[in-house]
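Up next is chain A:
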Amino acid sequence: MFDWRWDFAFEILPRLLQATLNTLAAAGIGYGIAVVLGLVFALAQRTPSRFVTLVVRECVEFIRSTPLVLQIFFVFFVGPQFGIRLSPWVAGMIAIGLHYSAYLSEVYRGGLEAVPKGQWEACTALNLSTTKTYFRVIIPQALPPSLAGMGNYLVGIFKDTPMLSVIGVAELMQAANAIGGSNYRYLEPYTMVGITFLAISLPAAGLIKVFEAWVRKKLGMN
Partner candidate 1 sequence: MEDMSQYPLELTGPEVPMVRFMNVTKSYGTLTVLDDLNLDVSEGEMVTVIGPSGSGKTTVLRMLMTLETINGGVIYVDGKPLTHMEKNGVLVPADAKYLRRARSSIGMCFQHFNLFPHMTAIQNCMEGPVQVLGLPKAEARERSEELLSMVGMTDKKDQHPSRLSGGQQQRVAIARALAMRPKVMLFDEVTSALDPEVIGEVTGVIRKLVAEHNLTMLMVTHQMGFARDISDRVCFFYQGKIEEQGAPESLFGNPQRERTQQFLSAVKAAD
Partner candidate 2 sequence: MQPILQLYEYWNDIHMSYLDFLSEQGPRFIDGTIMTATQFFLSAILAIMCALTAGLMKLSSNRMIKGTALVYTEIFRGTSLLVQLYWIFFVLPLFGLTLDKFYVGFVAVGLNLGAYGSELVRGGIQSVPKGQWEAAYAISMSPAKRMYRIILPQALLNMLPPWGNLMIELLKATALVSLISVTDLMFEAKQINGSTFLSAQAFGTALIIYYIFARLVVTPFMRWLERVMARKIGRA
(Lines give C-alpha, C1' and ligand atoms only; values in the text may rest on other atoms or scores of the structure.)
Protein backbone atom coordinates (compact mmCIF):
# COMPACT_ATOMS: atom_id res chain seq x y z
CA MET A 1 0.00 0.00 0.00
CA PHE A 2 2.21 2.81 1.20
CA ASP A 3 5.09 1.63 -0.89
CA TRP A 4 7.38 4.60 -1.30
CA ARG A 5 10.64 3.73 -2.95
CA TRP A 6 13.38 6.23 -2.21
CA ASP A 7 15.69 4.81 -4.84
CA PHE A 8 13.09 5.43 -7.53
CA ALA A 9 12.45 8.88 -6.18
CA PHE A 10 16.11 9.82 -6.39
CA GLU A 11 16.37 8.26 -9.82
CA ILE A 12 13.70 10.51 -11.29
CA LEU A 13 14.74 13.61 -9.37
CA PRO A 14 17.13 15.03 -12.02
CA ARG A 15 14.51 14.79 -14.73
CA LEU A 16 11.92 16.45 -12.51
CA LEU A 17 14.31 19.24 -11.62
CA GLN A 18 15.02 19.86 -15.28
CA ALA A 19 11.31 19.99 -15.94
CA THR A 20 10.91 22.40 -13.03
CA LEU A 21 13.25 24.80 -14.78
CA ASN A 22 11.10 24.51 -17.88
CA THR A 23 8.04 25.20 -15.78
CA LEU A 24 9.60 28.28 -14.24
CA ALA A 25 10.64 29.50 -17.69
CA ALA A 26 7.15 28.97 -19.04
CA ALA A 27 5.63 30.79 -16.09
CA GLY A 28 8.10 33.63 -16.42
CA ILE A 29 7.60 34.15 -20.13
CA GLY A 30 3.84 33.78 -19.90
CA TYR A 31 3.76 36.29 -17.06
CA GLY A 32 5.93 38.71 -19.00
CA ILE A 33 3.50 38.62 -21.90
CA ALA A 34 0.56 39.01 -19.54
CA VAL A 35 2.02 42.02 -17.75
CA VAL A 36 2.47 43.97 -20.98
CA LEU A 37 -0.68 42.80 -22.74
CA GLY A 38 -2.72 43.37 -19.61
CA LEU A 39 -1.70 47.00 -19.57
CA VAL A 40 -2.73 47.31 -23.21
CA PHE A 41 -6.15 45.85 -22.40
CA ALA A 42 -6.56 48.08 -19.37
CA LEU A 43 -5.69 51.24 -21.25
CA ALA A 44 -7.81 50.18 -24.23
CA GLN A 45 -10.83 50.24 -21.96
CA ARG A 46 -10.26 53.89 -21.21
CA THR A 47 -10.34 55.23 -24.75
CA PRO A 48 -12.81 57.96 -25.66
CA SER A 49 -14.30 55.64 -28.26
CA ARG A 50 -17.18 53.78 -26.61
CA PHE A 51 -17.12 51.12 -29.31
CA VAL A 52 -13.48 50.19 -28.69
CA THR A 53 -14.00 50.21 -24.93
CA LEU A 54 -17.01 47.94 -25.21
CA VAL A 55 -15.40 45.48 -27.61
CA VAL A 56 -12.24 45.20 -25.53
CA ARG A 57 -14.34 44.83 -22.37
CA GLU A 58 -16.28 41.92 -23.84
CA CYS A 59 -13.11 40.26 -25.10
CA VAL A 60 -11.54 40.51 -21.67
CA GLU A 61 -14.67 39.10 -20.04
CA PHE A 62 -14.74 36.28 -22.56
CA ILE A 63 -11.15 35.30 -21.85
CA ARG A 64 -11.64 35.54 -18.09
CA SER A 65 -14.83 33.53 -18.04
CA THR A 66 -13.69 30.55 -20.08
CA PRO A 67 -11.32 27.76 -19.06
CA LEU A 68 -7.61 28.24 -19.72
CA VAL A 69 -7.15 24.61 -20.76
CA LEU A 70 -9.78 25.05 -23.46
CA GLN A 71 -8.09 28.21 -24.66
CA ILE A 72 -4.80 26.33 -24.85
CA PHE A 73 -6.39 23.68 -27.04
CA PHE A 74 -8.02 26.35 -29.15
CA VAL A 75 -4.80 28.24 -29.86
CA PHE A 76 -2.83 25.05 -30.51
CA PHE A 77 -5.32 23.38 -32.85
CA VAL A 78 -6.93 26.31 -34.61
CA GLY A 79 -3.63 27.51 -36.06
CA PRO A 80 -3.08 24.42 -38.21
CA GLN A 81 -6.71 24.54 -39.34
CA PHE A 82 -5.87 27.80 -41.10
CA GLY A 83 -2.39 26.80 -42.10
CA ILE A 84 -0.38 28.23 -39.19
CA ARG A 85 1.64 25.61 -37.36
CA LEU A 86 2.47 26.54 -33.83
CA SER A 87 4.86 24.63 -31.65
CA PRO A 88 3.41 23.54 -28.29
CA TRP A 89 5.64 26.06 -26.52
CA VAL A 90 4.55 29.02 -28.64
CA ALA A 91 0.89 28.05 -28.55
CA GLY A 92 1.10 27.53 -24.82
CA MET A 93 2.78 30.88 -24.19
CA ILE A 94 0.24 32.71 -26.34
CA ALA A 95 -2.70 31.08 -24.60
CA ILE A 96 -1.42 31.50 -21.07
CA GLY A 97 -0.17 35.01 -21.77
CA LEU A 98 -3.52 36.02 -23.21
CA HIS A 99 -5.48 34.43 -20.38
CA TYR A 100 -3.51 36.09 -17.65
CA SER A 101 -3.37 39.40 -19.44
CA ALA A 102 -7.15 39.48 -19.02
CA TYR A 103 -6.77 38.96 -15.27
CA LEU A 104 -4.02 41.51 -14.99
CA SER A 105 -5.98 44.06 -16.97
CA GLU A 106 -8.62 43.89 -14.24
CA VAL A 107 -5.97 44.38 -11.58
CA TYR A 108 -4.59 47.39 -13.45
CA ARG A 109 -8.10 48.80 -13.89
CA GLY A 110 -8.59 48.60 -10.16
CA GLY A 111 -5.29 50.32 -9.58
CA LEU A 112 -6.09 53.04 -12.08
CA GLU A 113 -9.52 53.64 -10.57
CA ALA A 114 -7.86 54.03 -7.19
CA VAL A 115 -5.86 57.03 -8.32
CA PRO A 116 -7.70 60.16 -7.11
CA LYS A 117 -9.53 62.19 -9.75
CA GLY A 118 -7.58 65.24 -8.68
CA GLN A 119 -4.40 63.79 -10.15
CA TRP A 120 -5.93 63.70 -13.62
CA GLU A 121 -7.15 67.25 -13.20
CA ALA A 122 -3.72 68.43 -12.13
CA CYS A 123 -2.23 66.89 -15.27
CA THR A 124 -4.76 68.73 -17.42
CA ALA A 125 -4.00 71.95 -15.62
CA LEU A 126 -0.28 71.49 -16.32
CA ASN A 127 -1.08 70.62 -19.94
CA LEU A 128 0.65 67.25 -19.82
CA SER A 129 0.12 65.00 -22.83
CA THR A 130 -1.91 61.82 -22.36
CA THR A 131 1.19 59.66 -22.64
CA LYS A 132 3.11 61.71 -20.10
CA THR A 133 0.08 61.80 -17.82
CA TYR A 134 -0.15 58.04 -17.82
CA PHE A 135 3.47 57.11 -17.63
CA ARG A 136 4.80 59.78 -15.32
CA VAL A 137 1.90 60.45 -12.97
CA ILE A 138 -0.92 57.95 -13.08
CA ILE A 139 0.75 54.58 -13.53
CA PRO A 140 3.33 55.10 -10.77
CA GLN A 141 0.45 55.75 -8.39
CA ALA A 142 -1.62 52.88 -9.72
CA LEU A 143 1.22 50.46 -9.11
CA PRO A 144 1.31 49.88 -5.31
CA PRO A 145 -2.34 48.82 -4.92
CA SER A 146 -1.94 46.60 -7.98
CA LEU A 147 1.08 44.77 -6.66
CA ALA A 148 -0.81 42.36 -4.42
CA GLY A 149 -2.98 41.24 -7.32
CA MET A 150 -0.03 41.04 -9.67
CA GLY A 151 1.88 38.93 -7.19
CA ASN A 152 -1.04 36.55 -6.70
CA TYR A 153 -1.32 36.01 -10.42
CA LEU A 154 2.40 35.33 -10.71
CA VAL A 155 1.96 32.45 -8.28
CA GLY A 156 -1.25 31.52 -10.10
CA ILE A 157 0.42 31.33 -13.50
CA PHE A 158 3.09 29.09 -12.03
CA LYS A 159 0.42 26.75 -10.71
CA ASP A 160 -1.37 26.72 -14.06
CA THR A 161 1.64 25.60 -16.08
CA PRO A 162 0.62 21.91 -15.73
CA MET A 163 -2.18 22.65 -18.15
CA LEU A 164 0.45 23.06 -20.85
CA SER A 165 1.18 19.35 -20.48
CA VAL A 166 -2.00 18.58 -22.40
CA ILE A 167 -0.44 19.86 -25.60
CA GLY A 168 2.88 18.23 -24.88
CA VAL A 169 4.89 21.05 -23.41
CA ALA A 170 7.79 19.47 -21.52
CA GLU A 171 7.02 20.94 -18.14
CA LEU A 172 6.78 19.34 -14.71
CA MET A 173 3.38 17.64 -15.01
CA GLN A 174 4.20 16.23 -18.41
CA ALA A 175 7.48 14.84 -17.11
CA ALA A 176 5.64 13.20 -14.19
CA ASN A 177 3.08 11.70 -16.57
CA ALA A 178 5.82 10.37 -18.83
CA ILE A 179 7.75 8.87 -15.93
CA GLY A 180 4.60 7.40 -14.43
CA GLY A 181 3.46 5.98 -17.72
CA SER A 182 6.75 4.33 -18.63
CA ASN A 183 7.54 2.98 -15.15
CA TYR A 184 3.96 2.17 -14.08
CA ARG A 185 4.68 3.99 -10.85
CA TYR A 186 2.73 7.19 -10.18
CA LEU A 187 3.16 7.57 -6.43
CA GLU A 188 6.65 9.07 -6.40
CA PRO A 189 6.41 11.31 -9.48
CA TYR A 190 3.05 12.87 -8.60
CA THR A 191 3.88 13.32 -4.94
CA MET A 192 7.21 14.91 -5.77
CA VAL A 193 5.52 17.21 -8.25
CA GLY A 194 3.04 18.22 -5.58
CA ILE A 195 5.81 18.91 -3.10
CA THR A 196 7.75 20.90 -5.70
CA PHE A 197 4.75 23.12 -6.29
CA LEU A 198 4.25 23.65 -2.58
CA ALA A 199 7.93 24.32 -2.08
CA ILE A 200 7.86 27.07 -4.68
CA SER A 201 4.43 28.62 -4.39
CA LEU A 202 4.24 28.94 -0.59
CA PRO A 203 7.51 30.86 -0.15
CA ALA A 204 6.70 32.84 -3.30
CA ALA A 205 3.39 33.95 -1.81
CA GLY A 206 5.22 34.98 1.35
CA LEU A 207 7.88 36.86 -0.58
CA ILE A 208 5.23 38.76 -2.50
CA LYS A 209 3.68 40.01 0.72
CA VAL A 210 7.10 41.15 1.90
CA PHE A 211 7.79 42.81 -1.45
CA GLU A 212 4.49 44.65 -1.38
CA ALA A 213 5.14 45.96 2.10
CA TRP A 214 8.60 47.09 1.03
CA VAL A 215 7.25 48.95 -2.00
CA ARG A 216 4.65 50.66 0.14
CA LYS A 217 7.29 51.80 2.58
CA LYS A 218 9.56 53.05 -0.18
CA LEU A 219 6.80 55.13 -1.69
CA GLY A 220 5.81 56.43 1.72
CA MET A 221 2.31 55.03 1.30
CA ASN A 222 0.97 53.14 4.24
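The candidates were selected such that all candidates are chains of the complex that A comes from, given by their letters.
Operating definition for what follows: contacts are C-beta pairs under 8 Å (C-beta built on N, C-alpha and C of every residue); 3 or more make two chains touch, one makes a residue touch a chain; residues count from 1.
Just so it is clear, the structure is predicted and the values come from calculations on it, not from any experiment.
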Message: Once the contact definition is applied, which of 1 or 2 turns out to touch chain A in the complex?
response: 2
- line: Residue set of chain A touching candidate 2 in the complex reads 1-3, 61-62, 64-71, 73-74, 77-78, 80-82, 159-163, 165-166, 173, 176-177, 180, 186-187, 190-191, 193-194, 197-198, 201-202, 205
